[in-house]
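What you see is the complex with one protein chain gone and the rest in place.
Up next, chain A:
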Amino acid sequence: MSADIALNENKTKPPKKEKYYVQTIRRVLKNKLAVFGIIIIFIQVILAIFAPLLVNYGPYVQDLSQTKLGIGAEGHFLGTDNYGRDMWSRLVYGARISLIVGLAAVGIGLIGGIALGLISGYYKKLDGIIMRIVDLLFAFPGILLAMLIIAMLGTSLVNVVIAISIWSIPGCARIVRGSVLSVKKQEYILAMKSVGASDIRIIFKHILPNCTAPIIVFATMRMATAILSTAALSFLGLGAQPPTPEWGAMIAAGQDFMWDAPHMSIIPGIAIMLTVFAFNVVGDGLRDALDPNMNLDM
């Protein structure tokens, strides 16, 4: 057989190529802002995991003799709130709540959104119905939808998760559907059909992995929104209830003392801002890095 020509051509290529995800990470790390975001997220994750080891006082421990201490006070370097609870401790435990609520809400939202997106992208007949339902969800302002859901289910962090995840579904479904529509027209899907693969196999094994890039970007950006919305709902009294050390609830508690203890609102405010900013810039960085049209050696 005269295969040698083609074979030799192949041998000249470098023997070991870098894996795709290694390349992607490398590209993200070239983006300075994204690196800054990754560091902040990393710190937050560390704080959330090791919270009990990092604090001297529990987040609920009150010391009424030491209320509203300012930043830099002895023993409480971020001060205390109006019940004498350690701000640092509450901040660290708040990071835990923010991350868990964000991850849970985005996770549930992704599962629902991916399922709906795959179905409506692949089956033309169901597309119309599903997309009209999605349109309906889009027509509500997000925070209003979340408030409506919480009004029905009652105020609690679990219900905040449910509300935010439902609100994440339509966006995710749209993005996944778009990718499916373009992927399913590719010849390799027809080729897979021609070797006898079933619809389920094609959808989950062959189409879904081709849609991961936009899903990853969406999930990262959505984390920022989810954390911000959790804080907003808690601030309004619809999410975490006192004395839970949730950042939004902490801002709400501090607003009565803006003049004599501004750090009670400012510290959790800065925490929310930094976290949201971090997730957004990382999402941006990922989008640039995963975009196949970007120059590879950027």
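Heads up, the rule we're going with is that a contact is a pair of C-beta atoms (placed from the backbone, for glycine too) under 8 Å apart; a residue touches a chain by one contact, two chains touch by 3 or more; residues count from 1.
Here, contacts and distances are computed from a predicted model.
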Q: Between "Peptide ABC transporter ATP-binding protein", "Na(+)-translocating NADH-quinone reductase subunit C", "Glycoside hydrolase" or "Helix-turn-helix transcriptional regulator", choose the name on the UniProt record of the chain that's been left out.
A: "Peptide ABC transporter ATP-binding protein"
Q) Where the complex has a chain not shown, which of A:Ile25, A:Ala151, A:Leu190 or A:Met258 is the residue touching it? A) A:Leu190
Q | Contact footprint on chain A, counting only the chain that is left out | A | 1-7, 9-10, 13, 17, 20, 124, 186-188, 190-198, 201, 206, 209-210
